[in-house]
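The other protein chains are all here in position, but one chain of the complex has been omitted.
Here is chain A:
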Amino acid sequence: MGSITLEQVCKSFGEVEVIPGVDLQIEDGEFVVFVGPSGCGKSTLLRLIAGLEDVTSGRIVIDGQDVTVAPPSRRKLAMVFQSYALYPHMSVRKNIAFPLKMAGLSADEQERRVQHAAGILNLTDYLDRRPGQLSGGQRQRVAIGRAIVREPSAFLFDEPLSNLDAALRVNMRVEISELHKKLATTMIYVTHDQVEAMTMADKIVVLRAGRIEQVGSPLELYRRPANRFVAGFIGSPNMNFLEGEAAARLGAHAIGVRPEHFRLSMSEGAFAGRVGVAEHLGSDTFLHVDLDDGTHVVARAEGEFPASHGDRIHLTPQDGRLYRFDQNGSAL
């Protein structure tokens, strides 16, 4: 079991308040992603849950037990670090068996669990190698193996894919998602990459400056962002924001339209502008458009759209796909 509850968790480093007070409920078996720009406190929040940092005030409850002051080893959590943090002088087998050895399990039981974990992660052929002899993706799997042998109540991932190249990152993303389906254990995953958040999460927690901006499923956040920050952060390419007259006409300080929610036309539409850069990917076409009022927007057309640099183009937001925000950035 692995339900985790945070109650008014605060963290200050000296004078600097990094997390001013967070309430969060994580259900057993959920895949929760903390996402936000760098420096938003998402890693700190994860380290608070892990017990690697002490909370300044507030309570952390895991499975009904108050673990606010418990050392990391007592919390029954396993963590995968950004640098993998493998022990360089130990073989893969010894790395994976290390937590079991520390727990005082018999050699037979250690070997059985290591073999099981290696089977799940396709590491059986590499058990006698040192971490230095492995590729990035394999090291990543060893780090995950070291986490799963302990059969923890929850896994914590601290930006685990940021050291991998793009192709491998996509593979590992799928592997981690599959692992979650297989193990059905609570996972908390920290990333600054909204694509990882959208593809993997059951529940996304968007953080900014230590505060939770919004919590919800990926599509909830996509469809109903609570404010301008979440709207701009979720979705790729980012949402376009228009201010001034166009927004005032709709009774808002700013309006937002996602690139994929524009209808494009060469002859007529709500907004007109000139195409700056046209990116033709085959499956999609991304047009960077400078509107007549000076605003820069990105529009996505499906398939091949015949527009090139300098063309005049007209954009119309699709019905019901337009977001309105007030002065403070909250959604109307």
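Couple of notes before you dig in:
Going forward, contacts are C-beta pairs under 8 Å (C-beta built on N, C-alpha and C of every residue); 3 or more make two chains touch, one makes a residue touch a chain; residues count from 1.
Just so we're on the same page, contacts and distances are computed from a predicted model.
Candidate names were "FAD-dependent oxidoreductase", "Acyl-CoA dehydrogenase", "RsbT co-antagonist protein RsbR" or "Sugar ABC transporter permease", and the UniProt protein name of the unshown chain is "Sugar ABC transporter permease". Of the candidate positions A:G58, A:P72, A:P237 or A:G269, contact with the unshown chain belongs to A:P72. Although one chain is not drawn, the whole complex shows that of A:V9, A:A50, A:V67 or A:A117 it is A:A50 that touches it. The chain not shown here is touched by just one of A:V69, A:M102, A:M266 or A:L332, and that residue is A:M102. Mapped onto chain A, contacts with the missing chain fall at residues 50, 52, 71-73, 77-79, 81-83, 85-87, 89-90, 98-99, 102-103, 146, 150.
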